[in-house]
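A single protein chain has been removed from this complex, and every other one stays in its place.
Presenting chain A:
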Amino acid sequence: MDLINFEATELRLGLPGSTDEQPEIKSTPSPVKTNKRSSSKMDSSVPDEQDSSRSPPAKTQVVGWPPVRSYRKNILQGKKSEPESGSGMYVKVSMDGAPYLRKVDLKVYKGYGELMKGLQEMFKCIVGLYSEMEGYKSEYAPTYEDKDGDWMLVGDVPWDMFLTSCTRLRIMKSCDVIES
């Protein structure tokens, strides 16, 4: 009875999506388990500092080595997998006067209209609709920082181009927006 409970509830701490069955052996075909293992020198690829490849292929990962507790290992693996989950396109959004920043996933929006609605909801402010002729008719204007580091008014370029160039958003008070 205990065995069944054990297996059902035996889950190591791990972030969602990270499997931690036997992290130490997942990259090796057969975890070396013979008694003679200790006498054979581990296949150690030369720890060349110039070698920037993340996992030297020649090195076998040994069960339970180095002796780092599962919890700590999971934290590290969690951190590593974060940048790899490239499904979202998160950029930071700040709003003048708000105590903290937010993050939005631009991929969720199909165009500027939806983005504005989303920002409005997020900051409960009237961001206003944009028209090329008149600029923003509200207290606030959304701006974004592009890949060159310049601050631009949101809405000038086609949405797709905006998606590829926007690195962060800032909702400025309209009076602060400098008309060029």
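Assume a contact is a pair of C-beta atoms (placed from the backbone, for glycine too) under 8 Å apart; a residue touches a chain by one contact, two chains touch by 3 or more; residues count from 1.
Note that contacts and distances are computed from a predicted model.
Asks: Which listed name, "Nucleolar protein 6", "COP9 signalosome complex subunit 6", "PAT complex subunit Asterix" or "F-box domain-containing protein", is the one UniProt assigns to the chain that has been left out?
Replies: In UniProt, the chain excluded from the picture bears the name "F-box domain-containing protein".
Asks: Out of A:63, A:108 or A:161, point to the residue that touches the absent chain in the complete complex.
Replies: A:63
Asks: What is the set of chain A residues that contact the non-displayed chain in the whole complex?
Replies: 2-3, 5-7, 9-15, 22, 24, 33-39, 41-42, 44-45, 47-49, 51, 54-56, 59, 61-73, 75-76, 79-80, 92, 94, 98-101
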